[in-house]
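Left out: one protein chain. Kept in place: all the others.
Right after this comes chain A.
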Amino acid sequence: MVLIVIIVSFTPMILVGGVIYDQFHESYHEKVYAHLEVLVKKHKQNIDAFLKEKLSDIRFFSAAFNFQELSNEAFLEEKLLTLREEYNEVFEDLGVVNDQGIQTAYAGPFKLVKADYSEADWFKRAVKSEYFISDVFLGLRGMPHFIVAVRRTWEGKHWILRATINFMAFNSIVENLRIGKTGIAFILNREGQFQTKLHSGIVSTEGCVNFLRSLKRNGDKIHIIEKCADSGKATIYVTAFLKGGDWLLIYKQDRLDAFSDLKHSQMTAILIFIIGGLCIITMAIVLSRGMVSRMANADQEKEMMNQQVIETGKLASIGQLAAGIAHEINNPVAIMVEEAGWIQDLLEEEDLKETENLNEFQRALKQINTQGKRCKEITHKLLSFARKTDSTVHDVHINEMIEDVVGLSAQSASYSKVVIDTKIQKDMPSVRMSQTEMQQVLLNLINNALDAMNKKGGTIDISSWSENKHVIIEVSDDGPGIPGANLARIFDPFFTTKPVGKGTGLGLSICYGIIKRMNGEIDVNSVVDKGTTFRIRIPLS
């Protein structure tokens, strides 16, 4: 019962909750991914634009001034100052390098005039193309930086204008990309070396390198992958190629952090679910208990009703049966008695008078007569049990009726040495009922009490009063009481404790039938050795 209620309440809750959660989860995922994608794309564009801008600055310088002008260190110094003023000290220094890799002119904080770059990796590559942006490296000065270089030709020889970009300034662009607690961004080159400041959170870059290699270098595409980081936490990686595929911008965030809102709502939902579930279970238990007890009560009441109906039905059907039997039995008994009488008549004739068993014959015939009379008595009682007596209803003064009945019984009571006391309430209302029937009931009860006291003497108290629109009559004796086993059966027809031939067992069931017909109640209270009380309740209307 409880289980069914719980299952029925939980199933839709779980289904609805699950579907909504799934949908929400999906769309939130999409939203977060889209957000991250846009973010990374924007940064990629920012960084690309930054690099392009710096490159075009240098290209502008290299085109605007020729090799000779720029070889003048004072002039170069002046240009560097202009650039720094313009771009917030993004440019660290400027240098002019000839085709042999020797820096012929330099402006900046380091003493790098005449520095030989002929073996430097960047130089080798810068010479080969018109412009070039290097990876971050330590170089001669021993500090991380990268170079923007432009190749020009002067008098048939290549020369290179190079500028160093302040690493911190560049770093700050990337570092701006911070979301939540764990969201960080960094840049790797194709070898997996950091192009930005190292973060404590990133230990291994090998995975990224492998990933980097596995990717085709297809322009603007943004990749989002989810995998377990070394720490065991699910982590989201968002990657975008920079600088025409040389660099990789990686944005990394713990999955839990990225989906913290989702997590939060998940927790709220679970909390609601648990509280709701507890409520449902409690209600289910309380309600079903209440229901079960109510049903049990109803069953019990029904059982009692059934018993009453059965009792009444039993009385009615037994009444009919009894009447039928009485009619049928009466005639054969009459014939038997007459035949016996006839034999008795014949015995009177002289030739049989000498028979020595004459006395025995006569005794036997007398006995048949006696028993026939007994049968007659029984059938007459049965008939009175079944027949409709004078049940015409009129106003009856209860007290007068009681006095009448007591008067009738006084004689037999005195034989049994019993005193009958009446305690009647004055001004009793008169009740509409059949006087003869009520007399019969009272007489039956008094006779029963007298029989019970078995000539040992005692008292019978008859009291009457009215309460709650009912008239109550009590007949109580101080006789031997009725044993519990018999108490339940005393109203059953033919139930008697008297010796065979002394009682028919119909008296109390007749009383019961009469009182029930009056819509009244009769019940009994008995304590062994203390006495028995019959109480009759009859409604006034």
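Going forward, a contact is a pair of C-beta atoms (placed from the backbone, for glycine too) under 8 Å apart; a residue touches a chain by one contact, two chains touch by 3 or more; residues count from 1.
As a convention for this text, contacts and distances are computed from a predicted model.
Undergrad: Any idea which of "Cytochrome C and Quinol oxidase polypeptide I", "Two component system response regulator", "FAD binding domain-containing protein" or "RsbT co-antagonist protein RsbR" UniProt assigns to the chain that's been left out?
TA: Result for the unshown chain: "Two component system response regulator".
Undergrad: For a quick check of understanding: of A:Ile147, A:Leu249 or A:Val337, which residue touches the chain that isn't displayed?
TA: Answering carefully, the residue with contact to the hidden chain is A:Val337.
Undergrad: Pick out which of A:Gly372, A:Gly458 or A:Gly479 touches the chain that's been left out of the picture.
TA: The one listed residue touching the chain not shown is A:Gly372.
Undergrad: Considering the entire assembly, which residues of chain A contact the chain that has been omitted?
TA: 326-327, 330-331, 333-335, 337-339, 341-342, 345, 372-373, 376, 380, 383-384, 387, 390
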